[in-house]
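Let's turn to subunit A:
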Amino acid sequence: MGLSRRTLLTAGMAASALPLLPAWGQAAPQPRTGGRIRVAGMSSSTADTTDPAKGALSTDYIRHHMLYSGLTEYGADLRPRLALAEAMESSDQITWRVKLRDGVRFHDGKRLNAEDVVFSLTRHLDPAGGSKVRPIASQFAEIRATGPLDLTITLTGPNVDLPAMLAQSHFLIIAAGAQHFSRPNGTGPYRIKSFVPGVSTIVTRNDDFWKPGKPYLDEIELIGIPDEVSRVNALLSGDVQMVIAVNPRSIRRIRESGTHEMLETPSGLYTNLIMRVDGGITGNPDFMLGMKYLFDRELVKRALFRGSAIIANDHPIPPFHPFFRADLPQRNFDLDRAKYHFAKAGLGASRLPVYTSTAAEGSVDMGSVLQEYGARAGLNLAINRMPADGYWSTHWMKHPLSFGNTNPRATADLVFSQFYKSTAAWNETGWKNERFDRLLLEARATADEPLRAQIYGEMQEIVSNHCGTAIPVFINLMDGYDKRLKGLYPVPVGGFMGYAFAEHVWWEG
Partner candidate 1 sequence: MSAIVEKKQAEGLASPGWAARLPLAGKVGLGLVIFWIATAIAGPWLAPYDPGAFAHQDVFAGFGAAHWLGSDYLGRDVLSRVLSGARYSVGLAAAAAIAASCTGTGLALIAALAPRWLDELLSRFIDTLISIPSKIFALVLVAAVGSSLLLLFLIAAFIYIPGAYRIARSQAVNLAQMDYVQVARTRGEKAAYIAIREILPNMLHPMLADFGLRFVFIVLLLSGLSFLGLGVQPPDADLGSLVRENISGLGEGAPAILVPALAIATLTVGVNLLIDALPRRRGSKEG
Partner candidate 2 sequence: MKPHVEVKGLRVTAGGKDDSAITIVEGVDFTIPRGGVLALIGESGSGKTTIALTLMGYARSGCRIAGGSIRLGDTDILGLDEPGLAALRGDRVAYIAQSAAASFNPSKRIMDQVVEPALIHGRMDRKTAEAKAVSLFKALALPQPDSIGNRYPHQLSGGQLQRLMAAMALITGPELVILDEPTTALDVTTQIEVLRAFKHAVASQGATAIYVSHDLAVVAQMADQILVLNKGRVREAGVAAQVLQSPTDDYTRTLMAAARPAPKPAPAVPPAQAPLLEIKGLFAGYGKVDNTGRPEIPVLRDISLSIAKGATLGVIGESGSGKSTLARVVAGLIRPASGAVNFDGQRLPGGLEQRSRDQFRRIQLVFQNADTALNPAHSVEEILGRPLRFYHGLKGAAQRKRMAELLDLIRLPASLAGRACSGLSGGQKQRINLARALAAKPDLILCDEVTSALDTVVGAAILDLLAELRRELGLAYMFISHDIGTVCAICDDIMVLYGGTAVEIGPRAAYQAPPFHPYTDLLVGSVPELRAGWLEEQAARPAPPAIGPALDGADLCRFLPRCTARIDGLCNQFTPPRHHLPGGSDILCHHPEAVN
């Protein structure tokens, strides 16, 4: 069983484009049950939540994947697999029929039914609900239960990527009518034991989890260690068994320890320079190109990320992505061309402020790189490092030149429609490209793989050449872990196996 014939078919193609990675289930030796581990996420604050809709930070996603399951989930190949949904199919990509797995139970023993799913999905539409994915959820025209285990999701327009979209942690399924989440009640692999916002989350094995034999661990404690150095030290001193978001500069130490390893996940995560079209000279196409040529991508990869990154081509689709356009010529560091374009743009000696922040990973140093080479190209940049605190609300996209940071999106459609569609809330550069917008809708409507690949290919070209976004590299996600922790493999949507490691790993110690 799997996805319905047509979509299953679509899912079959282009599997060749995958990095050589095992899919779950095939994970090598026999898992063993039992054991307790402690893992460290990147953040912890009183804003920590057990409400999937409000998940804001990676630590939240991890927590939610421990407690809840979704209709679908991601595999190593970035393609959606069925989870709570037993079948999910659509002929027109607008009306989707979903059949739920039978006999799934919530932690409180209640049986999963269509009502739960309807509730879980529709609540994102309430403006006051504080849902993080309301913009995406706005595609839901209607969600209706058609039987105890059957429902239909009607979209406002065609979207072939709905299954992938629903695999995000925000759309994880909660029990109908759940209001406050002090005692979270999900169908996930682990039950809550204790949850103290900003301190720790402890979960214990859910014995009647719907995946046979899983999960393996007795107990997991999830804590947040915001300070990277402390995080790595905690790993090396054996206080935690796995840490997320390791700084590339710490890899050497971790490997040298002999007892620890790195889980390196190539991903679509990127930090980009944003040039606003309405920012005066930054709106000038030549200026944009000049900046793009000014990026010494090799240096950024080497110096900033110690090689743990993939050179990008100023568009948001990473090379390992099924729809990556390989024949698009790679743009490289070229001071002369930069100068040429700047000259054409009529660049003055005036000082251009660039807004960076630790909030956008690596942006401060990228800024320094640009400033350094800019000086040689007669470009006078001033780096403004803003406090991470309040950066997104006050600086991001608000200045002619600022840095943004975009987390991996599961599908080309998600990243394009959220950041590049002219009407998108976070159309960072504020550009407007009719052709691009039209192609976006076309791609959604077509289920035909090669055609979609072609469409997305053209969109990548348009962004790379005409959009004011300079994307030097895709940053690999680096997790450090104790070698006794088994069953890990990269899932490109996020660290910790796309945040969903909990149900897959086991402990041999």
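By definition in this document, contacts are C-beta pairs under 8 Å (C-beta built on N, C-alpha and C of every residue); 3 or more make two chains touch, one makes a residue touch a chain; residues count from 1.
These made the cut because all candidates are chains of the complex that A comes from, given by their letters.
Remember, predicted model here, so these are calculated numbers, not experimental data.
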item	value
Touching candidate - 1 or 2 - for subunit A as found in this complex	1
Touching residues on subunit A, where the partner in the complex is candidate 1	228-229, 232, 247, 249-250, 252-253, 299, 303-304, 306, 356-358, 364-365, 367-369, 371-372, 382-390
